[in-house]
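The structure is given below, and queries will be raised subsequently.
Here the complex is missing one protein chain, while the rest keep their positions.
Each chain carries a letter (A, B and C) given by its place in the written order, and its residues are counted from 1.
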Amino acid sequence: MTSFVPRIVAFCCDKSAYVAADRAGRLGSSLPASLEIIRVPCAGRVDVIHVLQAIEQGADGVLVFACHEDNCHSLTGNRVVQVRIDRVHRLMEEIGLERERLELRHVASTNGAKFAQIVERKFQELETLGPSPVR
Amino acid sequence: MKSTNHGRIGVVVDHCGGALSSLLDEDMIQYVAGLPQVVSCHHDEDLLSSGGLEKFNDRWKETRIDRLVIVGASPKVYEASFRRVRETGRLNPYMILVANVREQVLWAICDTEQAKQKAKALVAETVRRAGCLQPIGREKTDVSRHVAVIGDGVVAMKAALGLADAKIPVTLVTDSHPIGEDMTELGHFHQGPADPRGWWGEMVERVKSHPELELKTSTDLRDFEGSFGDFQLTIETPGGTLETIRTSAVILAMGYESAPQREAIFGSDRFVPLSQVATMLETDRPGQVDRKPAAFRTVGFVLDLVNEAFPIDSANAIRHAISLRRDHDCSVYVLCRDVKVSLQGVEAQYRRAREVGVVFIKYDDPPRFSFVNGQINMDVKDVSSRMRGDEYTLSICADRVVLNERFLSSKRSQTLAKALGVPLDREGYAMVDNPQFGPVKASRRGVFVVGGCRYPQPMEEALTEAEAAVLEAKQLVSRKEFGYDLAVAEVDPAKCALCLTCARVCPHSAITIDRYAEKNIYATDGYGREMTWDAARVLPVQCYGRGICVGSCPTKAIDLKHQTDHEISVHLTA
Amino acid sequence: MRDRNVLIVGGGIAGITAALELAGLEISSTIVERDADLGGQARFYACKASGECNRCFACVVDHRIHEVTRRRNIRIMTGSRLKRVGGGPGGFNALVGSEGHEEEVDAAAILVATGIDPFDAQQKPELGYGLFENVITAPDLNEMLRTKGRPCRPSDDAVPSRIGFVQCVGSRDQTIGHPWCSNVCCAYALRFMRAIRHGNPAIQTTFFYLDIQPLGKSFPSLLRSCRQDRGMRLIRSLPSRVDGDTLSGDVSVRFIDGLSGEIVEEAFGLLVLSVGMTPRSDAEQVGDFLHLPRNEDGFYRSPPENSGIFVSGACKGPRDIGGSIIDAKATVGRMAHHLGGS
Partner (left out) sequence: MIKVEQKPLDEILGFLEPYKKIVLVGCNACAAVCHAGGEKEVGILAAAIRMARKKAGQTLDILECCSPRQCEPEFVEELKEKVDDAEAILSIACGVGVQTVAERFSDVPVYPGINTMFLGETERMGVWVERCQACGHCILHLTGGLCPIARCAKQLLNGPCGGSQNGRCEINRDVPCVWHEIYDRLVAIGQVQVLEQFVPAKKWGTESRHAGPRTLTREDLKR
């Protein structure tokens, strides 16, 4: 149990979270080495299948980062992805996976500190949750 | 799954001015150079300051690389120079990937050993992904020098004149006839021009006579199609005939409406809507009791029962209050929740009003109205008096009570906005308040929305918006063509099930249903050209390449050219 | 128009926007910025979203700063000041100086977008800024949220359980000769409160105000949600006096309680002063260079268009980022018309 390092896949909107992630380090926050950042042009690019694929390929947790409500550069990308994440949550329930393993969060490009906090918190949460049962 | 085992990858290791040198040591370089498909590996001290990627062109010629991985800082840092690569280099900018080692490893991970491992993994993953890249071309679309302005009021006139003055032919499509007849909008100013009617008249005159401006009065929008550079605007003329205007960009410039409050409708004529105060002063001379029985000496303004969060009524009420008090010697009370003085110059006016003796009373609970001896009695708890500890109710008897009018979005502007593909907010005003579309640009390229149809705003601000929209439209149409990368979504018509989901979800109105006669998979030879077969089609000019439609397609018929599903899946399959 | 150059004095949001818009018209520009970085006051802004965007525009500024440095026909001179202006409409020639370096810049037109200074809260000693550590200003809070991601007390870095916001610090105040309303403070303080309450619902916030001043399209929904939030008290009373407790670090605030009408004192873990906007300290100097008229409050008025000098942004009078962006665009429109015509 002590040697378990959770693997997190983070889908980051190019306009907000990716910039925030770039900024996190500059502001003196650290990110776990097991964090894998996937840059997408908009959170609305992230599909149900991508999230499932990430979990199936061994991610212990998946974070999808979108822009705040009414701040999406494509108007509705953040709302569209919310619906898709809800669907994956229902599927995860049916599969028997903890819903905490997947979360949709909103950050702005200036939110470097918050980005690092979210990742850190998810990391700790997954540490107590243990490895993904389908890993 | 498609094989990724093709392509010749070049690697450039950018030391970012020495920052990355400790991390990217000899061991690391060897690791990178040994990755599959990597055929060349170059170093640079500082890629950005040393003139970018151009200098590698010759060396790349030898190794015949067709894609590139940069190991260095954030891709955001390099993106501008990628674009230049297209002009000078032999690489397509979409054949370049960046392993963001500086931001995601050097700065983010403290432990040196961990950082090295992570850097290796990151570079390996990026190299793997580079195998999936495909070159993306550039496209141009012709842009005709013409803009259409749709709207009935002064903001529309201002926008049309702004364009016409810049020698851009413009068509003003308006419902009203003749234009400029309805002057209610003059009441939407908070300060306004020195001579409003003169200013208005001059504006109308110029609209009618400007050589670059074509005026279509009494017309209504019937249909709106096409994409930026070639929109087709179908209008219905007074005669009932349909006419199509081809235009490059469209500015929607409508106002808001206002409706009197219930008291002002069902009460008595002693309740006066705010916009009618000027008329009231003309017809009922205050103070001259002998002339008219309806004369008045005490006037109460009651604000904030509606429109609490808009500053414009406050400004107008203060102006009228001063005039009533000073010029007509009335007793004036202004009852409101907050005195809104944020518009420029209103604070000074507010001070003046108090100096001339206008009484301001702030309430928390709305005042109660009753009729007493032909006057309107207002019972109100004064918040400032309550602050002194003795809570009592003031009763003010007024001959006239002025009520502001509730702002509404007009049905017509809603219809027009829908026709243009502009979303409405909860209150029915056009455009969602999204800072990223700042603030007059709609999500559909080439469409702008200004004025009161966005939200009830003072005319001064609406006119500024009109000027801003004119500038944006001018930037778009002043060049003959609009060039863009084909980094967009693309539909495979053979897979499309015509479920319409993509067309419904696209926030940029970039997907239409189109006919693909040549690609009809059901057609036998000889019939193909005559039979039609529908499928969704992305209009690349309108597409921002964000991929919302890709995730929505149930048949995987849509893919994003610059980030395919395949690439994401390669990324995930570590 | 290709070889025309516009001199932009001030690299805040108005100046940056103007430069980008001019670039869109293929007119090159030179931005002269007094500070070492572009962005003006707005570059210190923290995102004030509370699950949904509260339209503070911090991300927009961030994006535009990034954008402006990538354009090739925008020259940026940071750490520089305008030293002298000669010539006239169509052919200005300005001397721009930085430390140990002076340079002549030719310009067909000049855009003044010098912005504002935040009010110096120490001018109101009764509010305790500079005297007590846990009395901070809104720009301080911005910086705190941006770098730490949460509000905390400067004295002990602890998260305060009660935060007070005092409005109209340096605005609508004739005692210090600032009678104008700064337009943006109510909106930004309410946004701060929403963002803080969203991040940590345990924090109670209190808003001391005179009148709530609306701003922008989404203000109605912002105000509605603030009124509905039970953890936010909106009190129509401006504090008369602020004291600090050195032991606990708490700040005690004296104000009139609206319900009882009594003068009460309440303790807050952190007190934020919503400072208003004032004309730049060098507004007079720059104004004299360019013969700019000023209004009674000291903000610039627009000079006649044929003077070739244009004014944009908050230096014309308090306005928010959205307003400055729109204004800069409109001004560039007028400017392009002027340049095209001359």
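In this text, a contact is a pair of C-beta atoms (placed from the backbone, for glycine too) under 8 Å apart; a residue touches a chain by one contact, two chains touch by 3 or more.
The structure displayed is predicted, hence computed values, not measured ones.
**Student:** Let's see if you follow the contact definition: name the visible chains touching the chain that is missing.
**Tutor:** Counting the whole assembly, the omitted chain is in touch with A, B.
**Student:** Out of B:242, B:259 or B:497, which touches the unshown chain?
**Tutor:** Considering all chains, including the one not shown, the answer is B:497.
**Student:** Determine which one of A:55, A:85 or A:116 touches the chain that has been left out.
**Tutor:** Per the contact definition at the top, the residue touching the missing chain is A:55.
**Student:** Given the full complex, what residues of subunit B touch the hidden partner chain?
**Tutor:** Those residues of subunit B that touch the unshown chain are 495, 497-501, 504-505, 553-556.
**Student:** Given the full complex, what residues of subunit A touch the hidden partner chain?
**Tutor:** Residue positions of subunit A that touch the missing chain: 47-49, 52-53, 55-56, 91, 94-97, 133-134.
The working rule: only the chains that are shown with their structure count from here on.
**Student:** Between subunit A and subunit C, what is the separation of their C-alpha centroids in Å?
**Tutor:** About 34 Å, centre to centre.
**Student:** Quick one: subunit A and subunit B, Cα centre-to-centre, how many Å?
**Tutor:** The separation of the two C-alpha centroids amounts to 29 Å.
**Student:** Can you work out the whole-Å distance between the CA centroids of subunit B and subunit C?
**Tutor:** So the centre of subunit B lies 23 Å away from the centre of subunit C.
**Student:** Could you list the positions in subunit C whose residues touch two or more of the other chains?
**Tutor:** Where subunit C meets two or more other chains at a single residue, that happens at 53, 55, 59, 218.
**Student:** At least two partner chains per residue is the criterion; list those residues in subunit A.
**Tutor:** Those would be 15, 19, 67, 70-71.
**Student:** Which of the residues in subunit B come into contact with subunit A in the complex?
**Tutor:** Of all residues in subunit B, those touching subunit A are 74-76, 100, 103-104, 106-111, 114-115, 117-118, 125, 423, 432-437, 443, 505, 507-508, 544-548, 550-552, 560, 562-563, 565, 568-569, 571-574.
**Student:** So in the complex, which bits of subunit B are touching subunit C?
**Tutor:** 76, 79-80, 162, 165-166, 308-311, 337-342, 344, 346-348, 351, 362, 364, 383, 386-391, 425-427, 429, 433-436, 438-440, 454-455, 457, 461, 464-465, 467-468, 470-472, 474-475, 478
**Student:** Provide the residue numbers of subunit C that touch subunit B in the complex, in ascending order.
**Tutor:** 21, 24-25, 53, 55, 57, 59-60, 66, 70, 172, 179-181, 183, 186, 211-221, 223, 236-237, 256, 258, 260-262, 296, 317, 322-323, 325-327, 329-330, 332-334, 336-337, 340
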